[in-house]
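So that we are looking at the same thing, I have put the structure below in structure tokens.
One protein chain is absent from this view; the other protein chains keep their places.
Up next is subunit A:
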Amino acid sequence: MIEMLDVWKTYPNGTNALEGINVKIEKGEFVYVVGPSGAGKSTFIKLMYREEKPTKGTILLNGFNISKLKERQIPKVRRSIGVVFQDYKLLPKMNVYENVAFAMEVVEATKKQTKPRVLEMLELVKLKNKLRSYPSELSGGEQQRVSIARALVNSPGTIIADEPTGNLDPETSWEIMRIFEEINLRGTTVVMATHNREIVNTLRKRVIAIEGGRIARDQQRGEYGYEG
């Protein structure tokens, strides 16, 4: 469960990215976050795993008050969610396998558990043939898929994805969506910011539209609603 109560975010340079967000996402929901670029989608998402802190307001995530969280508890919260970052955030000196395995080392999984699970995830995102490649040797789409595999590897209860299909061809995009849909059916909460009109309009889910830092529309089985 994710809940935001009157959340404001002003960046140090004075940009008002979010202005009074109130939203509630129940466990097991599938939510698209749409809106023009610069609207505040990424900021909205970053607040959930505390890459950014709200300037004002309360954020609740799986029972934790994120805005009042003690430094020591942050890792615990972050482990309970899987994040697909818009800029991938892969460790540059680790290869594909190591990057995905890293998320399992963090939770102190055994080697026996780690290896098959990491390979399974890489199979899922079709990167099993690039195990030993480094991020700098991969295309944007491939890096995005590694980021997806890493977000899924610990089977978290919540997946938060910032434009996870932004760099993928339509076919791969649909495969990723099929994965999200499947884990969502098994109870995982999915929140994804996206620009992909076709996906939003085809695979109908709840749509939250952000414009100028405010929620402009919040609709079950909504449409993308923008041109292009």
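Simple rule for what comes next: contacts are C-beta pairs under 8 Å (C-beta built on N, C-alpha and C of every residue); 3 or more make two chains touch, one makes a residue touch a chain; residues count from 1.
In this section, contacts and distances are computed from a predicted model.
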Exercise for the section: Determine which name in "Cell division protein FtsX", "ATP-dependent DNA helicase RecQ", "PadR family transcriptional regulator" or "Urea ABC transporter permease subunit UrtC" the UniProt entry assigns to the undisplayed chain of the complex. Expected result: "Cell division protein FtsX"
Exercise for the section: Consider the whole complex, including the chain that is not shown, and state which of A:V107, A:L185 or A:A216 touches that chain. Expected result: A:V107
Fill in the blank from the handout: Among A:P12, A:G63, A:P92 or A:G187, contact with the omitted chain is made only by A:P92
Exercise for the section: Based on the whole complex, identify which of A:K9, A:K41, A:R117 or A:R150 touches the chain you can't see. Expected result: A:R150
Practice task
Give the residue, chosen from A:M4, A:V34, A:L61 or A:V83, that touches the chain omitted from the document.
Solution key: A:V83
Fill in the blank from the handout: In the whole complex, of A:Y49, A:Y97, A:W174 or A:Y224, the residue touching the missing chain would be A:Y49
Practice task
Quickly run down the residues of subunit A that touch the omitted chain.
Solution key: 49, 51, 71-72, 74-76, 78-79, 83, 85, 89-93, 102-103, 105-108, 110-111, 150
